[in-house]
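Only one protein chain is missing from this complex, and each of the others stays in its spot.
A, B, C and D are the chain letters, set down in written order, and residue numbers restart from 1 in every chain.
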Amino acid sequence: MIIKVISIIVLPLIALIIGFFFLGLSRKVIARIHRRYGPPISQPLIDVIKLINQESISHGKLFDMGVILSLAGSVILVLFIPFGGIAPLATSGDLLVIIYLMLLAPLGVALSGGEAANPNVSIGISRKMMLALGYEVPFLFSLLAVMTWYKTTSLVEVVKAQQSFLWAIFYLPLPAVAYFMILPAMLGIRPFDIVSAPQEIASGTAVEYGGRYLALTTIQHAFHIFIDIALFVNLFLGGGNLLTFFVKMLVVFLLGLFINAVFPRLRIDQAIKYCWKWPAILALVGLIIARII
Amino acid sequence: MKEKSKVNGKPSLLGPFKAIKYLFKKPVTLRYPFELKEPSLRCRGFHLNDWDKCTGCGNCADICPNEAVTMVEIPEIEAKPGEKNERPQIDYGRCCFCGLCVDICPPGSLRLSRDYFHIHFKTSTFNLLAKDEKIDKEHFLPADKYSVFKASLAHRKKDNEGFSSELKYSLFEPKRVSMPQVKPEERKLSFVEQVLGYSKEEAKQEASRCLECKLCEDACPAHLKISDYVRAIYEDKPDESLRKIFEDNPIPAICGRICMAHCEDACSLGKRGEPVAVRWLKRYASDMIEDYKKTLRLKPAKSIDKKVAVIGAGPGGLSVAYFLRLKGYTVTVFDSLPGGGGMMRIGPPPYRLPIESIDKDVSHIASLGVKFRFNTTVGKDILFEDIYKNYDAIHLGIGMTVSHSTRVKNSEKAYLALQFLQENKIGKKVKVGKEIIVIGGGNVAIDVAREALRLQHIQYPEEKVITKTVSLEDWDIMPATKEEIEDAKAEGIQFNPGWGPKEIKIEDSKVKGLLCIKVKSVFDEQRRFRPTFYEEKEMFLKGDMVIEAIGQGPNFSFIPKELFKKLEFTPRRKIKVTEFGQTSIPKVFAGGDIVNLNLDAITAIADAKRAAEGIDLYLKGN
Amino acid sequence: MRELELYFGPQHLGMVGNFSITLKVEGDQILEAHANPGWLHRGFEKLMEYRTWIQNFPLVCRINVIEPDSMEMVYAMAVEKLAKIEVPERANYIRAIVLELSRLASHLFGCWAYANMLGFDTVAQWAMYHRDLILDLFEQLTGARVYHIYICPGGVRRDLPEGFKEKALNTLHTIGGCIPDYDATFFNNRLFYERAKGIGKITREEAKELGVTGQILRATGINFDIRKVEPYAVYDKVDFEIPTREDGDAYSRVWIIRDEMIQSVHTIMQCLEKIPEGEVYKRVPNPFKWNIPKGETYVRVESSRGELGLYMVSNGKDKPYRVHFRTPSYPHGLLVLEKLLKNASIADVGNIMISLYVTAPEIDR
Amino acid sequence: MNKLKKELKSSFKGIRTGILEDNRLAVSAPKDAVLPILSFLKNKGYEHLSLISCVDWIEEKELELVYVITSYLQKNDEYADNERLHILLKTRISRENPEFKTLVPIFKNAEPYERELHELFGINFEGNKRLTPLLLERAYKIPPFRKDFNTREYVKEKFDKISFVEEKKNERA
Partner (left out) sequence: MDRGSIKKWLKAPGKMGQKYSFWVVYFCTGCGIIEIPPTITSRWDAERFGVIPVATPRQANLFLITGYVSVKTLRAIIRTYEQMPDPKYTVGFGSCPINGGMYWDSYNTIKHLDKYIPVDGWIAGCMPRPESIFIAVTHLWTMIDKGMATGYIKYREKYKNYRKNQEEALGKLEWPPLYPVGDKNE
């Protein structure tokens, strides 16, 4: 029992550290592709410390509630995803719960966005919803493919099933590729970072966030990165113990980063068309194959 | 690398991943505070100014499009006549680092350095009095003590000169418009005027060179309005430029030819290039207009019944007469020579100052109503006492008329310079020998030598003739102007500087030559004229004629004893005058060579101007 | 959907110069756009009437910050035409080199702006790095990075420093060498092709009607380039061709930029080979007393964005009487932009604007 | 070049033509002849209006409008000489109440130039629908680009009178 309580506390911290590490690493790697020395790895931490000390202008209660809600959603989500050995609440919840909790973060942002009377934010939120619509379809198909293949909805069984022999990626290559193709959309990085496009709509939903709100959103973004990649590793790469799990996450993250570095931003309609065209078909075919065999 | 531009391949999805190769290459960033970038040799940063070369002319302040440069008075620099003690101060809240001030700077003292960092939270620190590492030791640090982190206007790197001015690309024209002159071979044969004067375009071209920095006006003893009359010539309005000259100088034709041109020594263009030919432009202005009276139409003021006597019609006398006449006084001028001009009439030979130009100026002053009494030497034809009695004020402008003699053994055989010049110019020509030796190193000596050379060529057209000069002073301290010495050398006159006359050798009452001894030093430590010689080193110069031109002295013989006793003198044997030219005798004023030390025409005119003020005050005052 | 009033305002990440557009937006569709310049207006022509000819020379290159040299060139040519000054041959070659280098720099800046507006940082960083190499060349040649104040009436202010030729050649080789990288990652990028194809399409008649010059006109197929029509400096002695495209949309405009970069690298190399010896600066009369005879002239130069013209009137005094700059992005920023923005999507506002290379200081002067 | 000159002279009366340089033709025409000349030039192939400028001749109390017209390339490959020709069409209008007809029906791209001249010189072009302010932020009594608007006095009495917030009172000149 005590181990469960400790792991409930430890897992979010680990997720936070890994999230910040990934953020710092992403800025460093992208900088190296730009042929320059990027900022130190600990730069996101410095940014958060600075933002906490900055004066934050709030637009009323609902505005604050929205930000806290989205952060809370991400933290809970972290608890449901097994990270190597530690899986505090994973046994009680399963993939359906995760899908449901995935929606809390955009909801929180929408809530606070509505309060701030800035047109950019409303456009940002509409884009976020459309993008979510865009990548939910292939995401669900690939999850269904995994569930039907292993005939279970609980993540822990899926991970246990993969321990014994080959990982799921060799059985279900198509859903894995589909999931990987929409990973940038879920993370909100370059080809799909329409939501927070600084050039077009002045960093989208984060327009009104000053000091502490921005710190909370960065933390929420760090959690979000951890969640998506950990989910991918659990579903398709059968996360082993702590170290191998981290290495797999690192590899997946770096591959996603390369896509980010070399592609311009798509328009929202192109993004959705792209998400529905290739990844959706692959995931569907993978689902059918999983069904037949 | 130059494949054809039509490689418009189908845009691929996987192509861009080639960019990942840079992940493993060395980044190109220049990590600034730790790796420094070497600024280029022509970098345009903050200003450096070499204070000894800078003349404070203010051209950089005039050219600056943003009025960033202001001239600031610097008390500790002593203001010489040709240089102001102002230095440019640059306001970096206005400066656009264009470097125009560097290109216009005549002495080339203003330069831009290669450091350009100055960050401060107070805007008042953005003014910089441009200095150089020679003057400002503590702000300029050697390379090891200089650190980029503390970079500011007060913390700059030593010898860090960037954009500096080059004569080829300067905004001013360094070379002078060449004056058409008669060639040396031709001019030594006759007395034709050497300088032929500018044509209209040449004068406009030369006048366009003046940057109007007004340094020349401070240097000129008479403070002529030089930049105005040069601009008038540029806008080809010679009458307007003449009017500007006549405000300070009534005898432009004379001054245009023989002035010592202090202005050209002070001209800031002269520091690196050739100065603006101010004297020749004044001469051009006076030559262009034949009849001053018609163009200037100067009308004297309401006539006052006071009478003023002017003794000596030299430049000083003529100017006093002109100024007082304009103020309305009735002026009479006494001169022993047949015409006006005093020393100018007899001194400079015709190739430098022809008689017509003297008469042109004098006749204009006469036309204003000044009465001239020529051929009347005071003390002989008319006594000084009755002048003193029946004239309300007297101006002494008698100048130096007595030529000194070296009083060396049988020096009575030698000619004196002034007589020699006087006879040649207005009397009959003097019979000269084949080899002439001229003793002396000043302008008068050079005139005598060149005139003697011309006479030799006229009187012995084919034979070989030589003129030699012997002067105590060596090349560097020879008092004659550099220009004169060059012209004389071009005409073939031999110079023997640094030799003193010892004895004139005589054989059967004909001069055989001059025995000279080597000079050790000319001036003693208080710069007084006390020559010392090496007794043993001697040299014998063959020559059948000797002319002494070692300086002139005043002749006060015509003043009666009791008045002469009241006159006070300065230690250097000059008349002591107040700044209005009033001598110790209240009624008597004085000016010209007998008062000042420059011994040239323009200083005489300056004294005359002040004396005219003095006389006016004296007559109105009490 | 209710109608929104959106400000693509002066304060905007990635915008070149400060320029604001007020958009009437319905959902993601723009109904109507009004360009609102004037943020950078300094009244240049008024200031030039208060300064003498030489004092205007450092002022004139400040009009457009991205390509100051064509401004200096057009002012120098106008003054030389009015005052009938002949420029030595070597100065013409150096002027051509400086103009082509600044065209290369401004095209690279255009690439930075366009890639940055599309959120494509990798190419933006490379383009800026190569532009910085060119700025180092300029610093060697003229002493300053951005405002060179180098092409002055009467020639060029200083001669080439020694060792400039080798430095220039190896900078050009590095840039030339990177063009394949640009091709792979930027010009032939599928997503960029998606994003820029068919955006901001303008037909040949519309272009002619709106007084468009430069790449936008050449993108519609007319190869109108003032360097060929009215050769100035040494463009008649150097052979280079004018790239054109047919379909006049943003994608073809970018391709023209790419080809023009290669052409200007060629021209610089040819100029560096053929440069003769001799004088570089023919002395201009004294700056305080330089009265240019009465007259007027209209001179034009091909700047990196189109036809840059200067109408100058002098009335015999030492200051210009009236100066009027015809800047290339004046019609582009006001007419073409408003026309293209009608019923485009919000995401493409920046895309269209930067593909037209609208620079705000040129509009406001 | 002079072929065109003769044509212009024949078809319109009261215009004076002078050649500025090798390919610049200066034509000055009375006020009402401008629009017909422009449409005549347009269908002769000169359809690129590169600039409308205005010169304020303050001594003669007149504003002079200058239209610079040239042509695009007809055929792509060779550059016929008439492409290089520039026509500077000049007219004089009074300075007190400067009125002029708009050019938008003939040259669509004249609209921004007219807006700018309206704002900086005070000429109103009737028929131009969008004469709204373009560059300036506030209204000036005298339009700023006119010769009698002295910008240095304006700066002295407008900006230099505003005092600094505090401490830097003393040393700023």
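The rule is simple: a contact is a pair of C-beta atoms (placed from the backbone, for glycine too) under 8 Å apart; a residue touches a chain by one contact, two chains touch by 3 or more.
Small disclaimer: the values here were computed from a predicted structure and weren't measured.
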| item | value |
| --- | --- |
| Left-out chain, listing which of the shown chains it touches | A, B, C, D |
| Touch criterion as defined above, residue of B:F17, B:W51 or B:F126 at the omitted chain | B:F126 |
| Residue, one of B:V28, B:M71 or B:V195, that touches the chain absent here | B:V28 |
| Among C:L6, C:I30 or C:V65, the residue in touch with the chain that has been omitted | C:V65 |
| Of A:P119, A:P173 or A:G210, the residue in touch with the unshown chain | A:G210 |
| Chain A residues touching the omitted chain (full complex) | 27, 31, 34-40, 43, 46-47, 49-57, 198-199, 202-203, 206-211, 214 |
| Touch residues of chain D, complete complex, unshown partner | 136-138, 140, 144, 149, 151-152, 154-155, 158-166, 168, 172 |
| Interface with the undisplayed chain - residues on chain B | 27-33, 37, 46, 65-68, 91-98, 116-121, 123, 126, 148-149, 151, 153 |
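In the analysis below, only the chains that are shown with their structure count from here on.
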| item | value |
| --- | --- |
| Higher-contact pair (C-beta pairs counted), A-C versus C-D | C-D |
| Computed distance of Cα centres, chain D from chain C, in Å | 23 |
| Computed distance of Cα centres, chain D from chain B, in Å | 53 |
| Centre-of-Cα separation between chain B and chain A, whole angstrom | 87 |
| Junction residues of chain C, two or more chains touched | 122, 129, 185, 189, 191-192 |
| Interface hub residues of chain A, defined as touching at least two other chains | 33-36, 261-263 |
| In the complex with chain B, residue positions of chain C that touch it | 51, 54-59, 62, 122, 129, 136, 139-144, 147, 149, 157-158, 161, 173, 176-177, 179-181, 183-186, 188-193, 243, 255, 258-259, 262-263, 266, 280-281, 283-289 |
| Interfacial residue positions of chain A with respect to chain B in the complex | 29, 31-37, 258, 261-263 |
| Residues on chain B engaged by chain C in the complex (per definition of touch) | 1-3, 5, 7-13, 15-16, 18-19, 28, 39-44, 62-65, 96-100, 103-104, 112, 162-163, 166, 168-169, 171-173, 208-212, 231, 234 |
